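The block that comes next holds subunit A.
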Amino acid sequence: MKGRVLVVDDDSALAEMLGIVLRGEGFEPSFVADGDKALAAFRETKPDLVLLDLMLPGRDGIEVCRLIRAESGVPIVMLTAKSDTVDVVVGLESGADDYIVKPFKPKELVARIRARLRRSEEPAPEQLAIGDLVIDVAGHSVKRDGQSIALTPLEFDLLVALARKPWQVFTREVLLEQVWGYRHAADTRLVNVHVQRLRSKVEKDPEKPEIVVTVRGVGYKAGPS
Partner candidate 1 sequence: MYAACGAVLLAGCASMPDSGDLRGVESTPRQDTQVRVYAMPPSDDATPTQIVQGFLEALTSDDADYKTARQYLTPEASKYWRPEQSTTVLSDGPGARADREIREDSTALTYTLTGTKFATVDAQQAYAPSSGHYSELVRLVKDDKSGQWRIDAVPQGVVMGKSDFQRNYTSFNKYYFASNVDVNGSSLPMAVADPVYVRRHVDPTTRMVRSLLSGPTSWLDPVVRSSFPTGTQLRKGAGPLTPDDRGKLTVPLNDRASEVGTGRCEEMAAQLLFTLRDLSPAVDEVELRADGGQLCSLTQDGAETVATRGALNQPGYLYYLDQDHKLVRIAAGSRTPDPEPAPGALGQGEQGLRSVAVARDERTAAGVALNGQDLFVSALAQGATLGEPVLRSQGKTEQDRLTPPSWDAQGDLWVADRNPARPGLYLLGEGAEQPLQVRTPGLEGRIQAVRVAADGVRIALVVENGDQRSLLIGRIERSGPDEAGSGEHPTVTVVELRSATPELEQVTAMSWAGDSRLVVVGREHGGVEQMKYVEVDGSTPDVPPPAALTGVKALTAAGDENAPLVAYSVDGIVRLPSGAQWQKVTEVTKGTAPVYPG
Partner candidate 2 sequence: MSGDSAASAPGRSGGRPGRPVGRGTAASRWRHLFDGDLLQGGVQGSPVVRLVMRWVRRPLLPVMRLWRRNIQLKVVVTTLLMSLGVVLLLGFVVIGQVRNGLLEAKVKASQSQATGGFAVAKQQAEQAVSVTGEEGTAPDGRPSQSVIQWMSDLVASLSSGGQGAFDVVTLPAGGDSGSGRGPRASGGVNPAASVPAALRERIDTGTGAAQSYTRIVYAEKDKESQPALVIGKQVNDPNGDPYQLYYLFPLTQEEKSLSLVKGTLATAGLFVVVLLGAIAWLVVRQVVTPVRMAAGIAERLSAGRLQERMKVTGEDDIARLGEAFNKMAQNLQLKISQLEDLSRMQRRFVSDVSHELRTPLTTVRMAADVIHEAREDFDPVTARSAELLADQLDRFESLLADLLEISRFDAGAAALEAEPIDLREVVRRVVSGAEPLAERKGTTIKVVGDQQPVVAEADARRVERVLRNLVVNAVEHGEGRDVVVKLAAAGGAVAVAVRDYGVGLKPGEATRVFSRFWRADPARARTTGGTGLGLSIALEDARLHGGWLQAWGEPGGGSQFRLTLPRTADEPLRGSPIPLEPKDSRRNRGLDDAGLPRGGDSEKRATVPVNRPGADDTAQSARDPLGPRPGASAPTADPTALPGNGARVVARSGSTRMTPGAAPGTNGETDEGVPAEADRPAAGEGGDGAPRGAQKDGEATRGR
């Protein structure tokens, strides 16, 4: 199991503590304290997951997140002290897969990390169709008319979860559990933001979604294929 985790945090105490916890759980943490240096460190260490503090000296977490996401689909979990909707949404929209609000318990953090890493580890040979999209689960690719659409692993998982049961309407809570692996529904904004991002990538017209359809008052379902 891969366990390289890049911790981008300027608080050395927290970073050290994170290091202690992560190492205790068998991960290989590496640290960087400056936003400016985060991208270089990312390229250098090629982590399996990035723990990213939103408030950083130099480039702030949002910017770093966006830069990393531009290069790679590696799972990014944001550490944030700001549970305000705006902050979270901005973070999620800049490409983070998940977020965890400070203060968190070590177990919670570890669970999130594991959930993200597990998702990206389990390929299942499967061919799915949703709308005019063709999804190769094993190949981790989505194509429309042969054109490949680049999705992050989380978005891919979200799409796959919907496409596997096109007849079912997924509540946000169910999606949160299936895709993000949360036991208790914490924040459905996570779902909302990622559905929006997914739509912006796979829908022809994001204003009139056909792939991921909103079921008012309940949640989402896959569009007719």
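Criterion applied: all candidates are chains of the complex that A comes from, given by their letters.
We adopt the following convention: contacts are C-beta pairs under 8 Å (C-beta built on N, C-alpha and C of every residue); 3 or more make two chains touch, one makes a residue touch a chain; residues count from 1.
Remember, predicted model here, so these are calculated numbers, not experimental data.
Comparing candidates 1 or 2 against subunit A, the one that touches it in this complex is 2. By the touch criterion given at the top, residues 11, 13-14, 17-18, 20-21, 24, 55, 79-87, 101-107, 171-173, 184-185, 187-189, 192, 216-218 of subunit A touch candidate 2 in their complex.
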